[in-house]
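Below are the structure tokens for one structure; questions will follow.
For this depiction, one protein chain was excluded, whereas all remaining protein chains were kept in their positions.
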Amino acid sequence: MDLQSVASPTGFVIGALCGLVPLIIGIRRRTFGPGLLGFLACLFSGFACNVLGGLPMIVLAVAVVISYTYTDRDDPFLSRATIEEVDFEETFGAMITRRLATLGRSIRVGLRALVRNKAGFLGFLGLAFFFMLTIFGPMVIPYDGEPHYYDRRQEGAITLFQGPSAEFPLGLDWQGRDILSHIVHGGRALIVTAVEAGVLTSVIAVILGAIAALVGGLPDRLMNAVANFILTIPQFPLLVVLAGLISFKDRFFLALLLAVLDWPTLMRAVRAQVLSLRERDYVEAAYALDLGLPHIVLREVLPQMISYIVISTIFSIRGAMYAIVGLVFLGMVPFTEPDWGVMIFMGRSQGALFSASAASMLLSPVLAVALFQLSLVLFTRSLEEVFNPRLRAGL
Amino acid sequence: MDTLPKDVVLSVQDISISYLAHRGRTQAVNRVSFDLRKGETLALIGESGCGKSTLSLGIIRLLPKTGQIDQGKILYASRGGEVINLLDLNNRQLRDFRWAECAMVFQAALNSLNPVIRVRDMVYDTARAHGRTDREATRKRMLELFRRVRLDPDRVFNAYPHELSGGMRQRVLLAMGVLLDPQVVILDEPTTAVDILTQRTILEVLKELRESMGFSIVFISHDLSIAAEMADTVATMYAGEIVEIGPVNEVFYRARHAYTFGLLEAVPTLSSGAQDLISIPGSPPDLIEPPTGCKFHPRCPLATPRCAREVPPLVEEAPGHKVACFESAQVLAQSQRLAESQHSPAGL
Partner (left out) sequence: MEARPDIQVVDSQSAALWKTLRRALTGFTARTLLQGAITIWAVMTFTFILIRQMPSNPVQIEAERIVREEQLSYDEAYSRAAALFDFNPDQPIIEQYVEYLGRLVRLDLGQSITSAGTPVLDQILQYLPWTVFSVGLGLLISFTIGIFVGMAMAYWRGGILDNVVTAIASILFGIPNYIIALLIILILGVQLGLIDIANALGRVDPTLEPGFTPEYILSILQHALLPVFTYVAATVGGWILTMKSSTIATLGEEYVTAAHARGLSQWRVLTAYVGRNAMLPLVTRLAISIGFVVGGSVIIEDIYRYRGLGKFLVTAIVARDYTSMQGVFLVIAISVVFANILADVLYGALDPRVRVGGKER
């Protein structure tokens, strides 16, 4: 997983190449606007995340472009074809096109819903800002770990704090290093770890919840007992203990650990939902047909719960970031600079908390964390609208 | 000051009610008028969505915040003979009016009882809100009423709602409805969510209560046979309007509106059997952008171009029988044929 990658010139080229696909399709289908937008979207995401961003964006962009002109020949309401003309044996290509068009339509509807909720859109903009900051920021502002003005420090001063100036918009930290560059570079590891933890939490919870509900019996009781157990131990103190036990040099372990402590709530919700779904005929049918656990989970359960799961994931991300910064704050995990949490820790231990001139050192990362978390929470409002058809209809 | 004929207790005059929604204004009730006499039972019939519940909520002034009464008057003659316009009442007066003068049993009756408190607490709440602070008197009266609706009084009085079955809850509401001896009782589809035996019980106790207490009833239903059994007067509503109103036998034997006739045709009877049922094609219209002219014309088998152009006025074509249909003569002929073939209206 190359999530650590940042914007690069190669990515720009990859993005441009990827963008050609929706562009050409758009020109051929005479939908120039969407085609061009698709090109830009691919260019942008390829630029940001190389192949990892470019390729998925091709699919999304093509889907949206196609959805503008696609009419389903089999759709009884839209198609003018008589029943004899309709070929029900659709070819593979036709099926792909149909699926893409459906996807494209829901993306468009989703985007519209995203924009409609003001608070949610604000959250989206906030997240986009942090995304740009950590992905494109490093291209503009290189990491600066060198002390400045070391020679000019005041006589007897121990620290090199400096307030904001034209040269250093956010000032200098206690070692005389540029705070702005620390803010730009210090969020990535934190965000990536938090997102990893959130996604892992949901994956674990969904799988365990589905198993508990569908298999029942001993596994069900066992998992409930474990969930109960985890919910009884206070999370943060336990984390502090575990932080002493496990080396968190590799942040992925930290993410995994956070996920292991966080899954019970979602798992219970999934379990309850699956149990109620099981009563419904189509799931029973799928079960009777022996379509297998993965099929049932992926095709029947997930679509029903997607809104709940996504929002729960966001809250897990938020919780993970809370815990990581908290651990760093207490000095319980090894430091890797640059990092917002480390900035807060060092700022406090170097006395920036009580000195007005040094406030920027603390205030900058504190606001960064606060705004990121706030954006996450606000963004869930939009997600609710995107996923909730009743809200989407504007009723 | 408004006046009413001597025996009229409730007079709805030219009432329009609309809801504000995202998509626009829903004209849920459009210029509806009717009189309710003392002891009379008026049945409001019509498909769901035609504004029956809205009208009844409008009468007790309990519309949701998005709904409003745009015009008209609702006159009420109190026992003392004083005539008041319900739209002029302030909140305090409204609270006194509700239940003491006009009680209502809601459509979702099963959900009308607060799940976390006992039946008796709801009873005491109601009595106290109307100044009846003597709990023992209230209790006695309530127990007596429970007996009359064939409930085990003591058990029900002390029960939580979830301990009662659907039919029992419905009767609890009925009994609570007449606790304060109101002049008017509105029943919104009281028999829809219960099984057929419970339905019979409810209708019987309702008739007994009406007999002994003499209140007037607005009975909302989309079951025509029940309406025929209970009502003195029947009003057919379509798309927020009363399109036909008249004495029960007039309306059911000599229907003059194509919509009423359609409803009658759709009723299963013992003689006709299910295979002859003719349902009305299509569904009730969009009340945000209703059709022009007669709102029923898109679904009407007798519709003429004139129906799409002009709104038919509500005219009295027989004594007490008003109808808003340009083709009423044709409909009348058809319904007389139907009535002959079936011997009795609505299968009774």
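Should a chain be cited, it is by its letter among A and B, assigned in written order, with residues numbered from 1 in that chain.
The definition used in the following text is that a residue touches a chain if its C-beta (ideal position, glycine included) is under 8 Å from a C-beta of that chain, and two chains touch if they have at least 3 such contacts.
Quantities reported herein were computed from a predicted structural model and do not represent experimental measurements.
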Chain not shown, its touching partners among those shown: A, B
Candidate in contact with the missing chain, chosen from A:Gly110, A:Pro138 or A:Gly326: A:Gly326
Sole contact to the chain not displayed, among B:Asp2, B:Asp70, B:Asp125 or B:Asp195: B:Asp125
Residue of B:Leu113, B:Leu145 or B:Ile280 in touch with the missing chain, whole complex considered: B:Leu113
Chain not shown, touching residues in chain A: 119, 228-229, 231-234, 236-238, 240-242, 244-245, 318, 321-322, 325-326, 329-330, 344, 348, 353-356, 359, 362-363, 366, 369-370, 373-378, 381
On chain B, residues whose C-beta touches the chain left out of the figure: 57, 60, 62, 91, 94-100, 103-104, 106, 108, 111-117, 121-122, 125-126, 129-130, 135-136, 139-140, 158, 160, 162, 173, 176
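Just so it is clear, only the chains that are shown with their structure count from here on.
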Centroid distance [mean C-alpha coordinates] between chain B and chain A, Å: 54
